[in-house]
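Supplied in structure tokens, the structure appears directly below.
Complex shown without one protein chain; remaining protein chains in place.
Let's turn to subunit A:
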Amino acid sequence: MKNRKHALAPYILTFPSLFLTLALSIYPIGWAMRYMFYSYPGYGKMTFIGFDNFRRLASDEMYWHSVLNTLVYAAGKIVLTLPIALILAVILNQRLRGRHLLRAIYFLPTVISTAVMSVVFYVIFNSYNGILNQYLVKYGIVHANVDWLGTKFAMLTMIIIAVWGAIGNYMLLFLAGLQNIPKDVYESAAIDGANGWKKFFYVTVPMLGPVLQMIVLLAITAALKGYESIMVLTEGGPIGKTEVMYLYVYKLFFPISSAGGAVQQQIGYGSAVGFVSALIVGIVTLGYFYLSRRLNNLQD
């Protein structure tokens, strides 16, 4: 009887989470997926159109451009965020005076609303009278205002903002990983004559391996899905230079009408685009997962 109780315990304990996941994630996803085969503006009759939405998607230049933008945005964000976050974590893992305060300061962007953060960055990067341009011109670094949110630099600006917002979060994850590395490994390395850099490359990085693998995975999915600050700052513009996949999907479901004209939701097409976007994120993530496991196996 006691054994039976023990056997049931994990199922009983996981049931609430399982139920909530099924009810609030899996079911709505399935529910939305059926729209992929319909033309539906969000009201009235749904018209079955088979694979027309996918045919349209295949030749939707704007969407594929947004996919490319997403890959550039994600790569830029990850390549800059992770090394900086790791270096910060290593520094703040030392017995520094005020390290807790510094950790809190670096983590702060994570708890700030993306909308608020984006408005602040608009004040900084605004091409015409942004604070950054005013200082650059004042100190003679540039002669004329730089169009930070213009066609040339808009994506770079978005990546810088994304990096600023993400560093603290990943720093914290790295810190958790670093604190699990036994001290005696460093002591042994020190006895063997390893200096700071050697300890970092030959002890810290390899010992962080499994954590790093997970952090990179999280960073990839977060970067591929991110669009909030872009929506607030540029709405994907100018002329689609910062349009990313999920912003494109959002606009199909919630079109923006600033021109005063009537707008129409495209629930059916939006569902198809959302599905394909999720597939792309899934493929990239699985690809990374596969590669990192193969690397692990090679090391073993």
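In the analysis below, contacts are C-beta pairs under 8 Å (C-beta built on N, C-alpha and C of every residue); 3 or more make two chains touch, one makes a residue touch a chain; residues count from 1.
Definition applied: contacts and distances are computed from a predicted model.
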| item | value |
| --- | --- |
| Protein that the absent chain corresponds to, by UniProt name, given "Hemerythrin domain-containing protein", "Sugar ABC transporter substrate-binding protein", "NADH-ubiquinone oxidoreductase chain E" or "Oxidase aa(3) subunit 3" | "Sugar ABC transporter substrate-binding protein" |
| Which residue of A:78, A:149 or A:272 touches the chain not shown here | A:149 |
| Residue of A:93, A:204 or A:234 in touch with the missing chain, whole complex considered | A:234 |
| Touching residue (missing chain; options A:11, A:43, A:139 or A:197) | A:43 |
| Residue ranges of subunit A at the interface with the undisplayed chain | 39, 41-44, 47, 56, 60-62, 126-129, 145, 147, 149-151, 154, 233-235, 237-240, 254-266 |
